[in-house]
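For this depiction, one protein chain was excluded, whereas all remaining protein chains were kept in their positions.
The letters A and B name the chains in turn, as written, and every chain counts its residues from 1.
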Amino acid sequence: MKPQALWQPGVALLVLVVAAIFPLVITTGLWTQIGVETMIFVGAAAAWNIFSGFSGYISLGHAVFYGTGAYTVAILAQHWHLSGDAVFWLMPLGAVTAAVVAIPFGLVALQARRHTFVVVTIAIFFIFQLMASNFSFTGGSSGIIAPVLNWDAATFNNPFYYIALIISAVTIGLAWLIRGSRFGLQLRAIRDDEDRARGLGVKTFRVKLSALMISAFITGLLGGLFYYFIGQAVPQFIFDPLFDLSVALMAFFGGLGTVAGPVLGALIIEPAQQYLTVQITNDYLSLILLGALFLAVILLVPRGVIPTLSEMISQRRSRQAGRPMAAVVPPGAPAVPQPAAGRGKEAGR
Amino acid sequence: MGRQIYAAIADGILEGGVYALMAVGLTLIFGVLDIINIAQGILVVTGAYLSYVLSVHLHIDLFLGLLVTVPAMFILGLGIYWAFIRPLRGRERTSMSLLACYAVAIIIEGVLYWIFGANEDTLHASYVTNSFRVFGFYLSDIYVYGFIMAVGLVIALYLLLYRTRFGRSVRATMQDQTAARLIGIQVNRVAGLTFAIGVGVTAAGGMVFGATSGGFTPNSGYDLISRLLAIVILGGLGSIGGALVASVFMITLESLVDIWSPNWAIVVFYVALVVVLTVRPTGMFGRQPVRAQ
Partner (left out) sequence: MSAALLRTEHVAKAFGGVQALTDASLEVTEGSITGLIGPNGSGKTTLFNVMTGYERLDAGNVYSRDQKITNASPQKVFGLGIGRTFQLSRIFPRLTVMENMLVAGQHRSGVRNPLARAGGPADRRHAMELLEFTGIAGHASALAETLSYGQRKLLELAYVLVTDPALVLLDEPAGGVNPSLINHIAARIRDLNRAGKTFLIVEHNMDFVMGLCDRVTVLDYGTVIASGPPELIRDDPRVLDAYLGTDEEDEDVRS
């Protein structure tokens, strides 16, 4: 458990610095584009993990939030005749819409057991994909084209990159805060034994829905950004089952429920996927590779890279220290703990 | 208008029978293995493509071709179980196997795209275009034959489950896996074979689907699995009778809605799924979830 804490702040800072200077150092259009998409996925995977990783409820419908954010920005930009920089200000609106959508989403989906929950999220996803294709205000199956953005072609990708980077960094910080907080503890308890947690007084539905809304907000924010980046909102690309699968894979790969896991997963998997898609023009291969990669992760590293690594490290350390497994040693009769005065209130907070 | 409705109902029942076959396979897999085989949709499409290959390249009759495609799919099912489901262990087994099935589905979809491309294909035969004339309206030959075949296969499944020793092992495992193991049932073998059977029947369903869908592509798997999932959950996961009833009911419903709006017809499945899960989470005939130890 503990080895993580030792190297995390240093590594995190290093990664942040590298990420910050990345587009200034590597300026080829292809790589900065991959950079933008990767940064978006870092944020999306981290956001997904805040809900699914911590609570254990695997959602394969987060594309709903991504798409809602995207379409909200698209529709409002069109409706209010916005263009240029102004469109970016619509992103938070997209995020809020996604968070609001999360409410009926959660009301319906969270009724189900963990098993059927996944299926319900898939069903809701298809409903949204269908609606986007069939309603006129979403532009039907041809979608909505983004307003023109007259930026210098050479550095076009950079602002998108930095916005994504900031969103992702904040999300990761939030994930870290949540993990150590009371809210996070309740979420993780739900993951381990929901009924027991409820029996001990945890407001399970409220906790799950809150996590879902936070997750949806961030995902919607990123969806809006993505829409403006690629310049169009088309149902199959915005409501894409591969989005859900990728985001889940990244979190699983890195380590479900850890803070750094999704980041690692996204940083490794997304560039690899993008690069392969460009190299191998046949993009049906990317389907096969994605599926195969997912299977490999599930079968070989089911707990994810980071937990497996830290387990290996702590095992090696305890072997070096020669520490045996501690046994229970009842030392005579200790005093019965009395309920401490003021225990009910946390001192100093 | 009335005639349209009757035709829709008739078509719905016949098609529902075929879907029942695939749904029963899915619910059986859940009942015995406790996993939801998300890949069932794309496997049906695979069955359709197999029939297509046999029909177009080897000129084998569609129904006759099943003698090849069903065992082939059976073996594929065994392979999938053995390679990707059986090795999964640990607490998260159920979620992991669902994701594994999803991953397998994606891979198969990719492979199908690779081999067959994105164009629409259909299965052709004389009986696909011919139809019976009953009570003043037309029933496609293929629907009738398909329905008869489906009924036959469901009866065969029923006999397998209730008249053979293997079937008894399956039912015992469905009821209580630990107890079954204790009385000597090879649960892994039963699980593998059940999975394979569940996949094998999709070949039959796939053939009829291929002939009646009006054009299928590797992308057709999504619509299929949405329907099957809704049917199986509505009928109650693990309940074969429930799957039968729900299939006929839902497909007939879709058929009726299709008259009014083809684009939105598929929505009845999603809506039904969502409504059922809110109102009666275990479906019509499903098992109760366990709360206390």
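Here is the rule we go by: a contact is a pair of C-beta atoms (placed from the backbone, for glycine too) under 8 Å apart; a residue touches a chain by one contact, two chains touch by 3 or more.
Model, not experiment: these values are computed from the prediction.
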Quick one: which of A:Pro23, A:Gly184 or A:Gly304 touches the chain that's been left out? A:Gly184
Just the residue numbers, please: which parts of subunit A touch the chain that's not shown? 1-2, 177-178, 180-186, 188-189, 191-193, 195-202, 210, 257, 326, 328-331, 333-340, 342-349
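One rule holds in what follows: only the chains that are shown with their structure count from here on.
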So the centre of each chain is just the mean of its C-alpha atoms; given that, what is the distance between subunit A and subunit B in Å? 33
Any idea which subunit A residues touch subunit B in the complex? 56, 58, 60, 108, 111-116, 118-120, 122-124, 126-127, 130, 134, 195, 241-242, 245, 248, 252, 282, 284-292, 294-295, 298-299, 302
What part of subunit B is in contact with subunit A in the complex they form? 36, 38, 84, 87-88, 90, 92, 94-96, 98-100, 102-107, 109-111, 113-114, 222, 226, 229-230, 233, 237, 263-264, 266-267, 269-271, 273-274, 277-278, 281, 289, 291-292
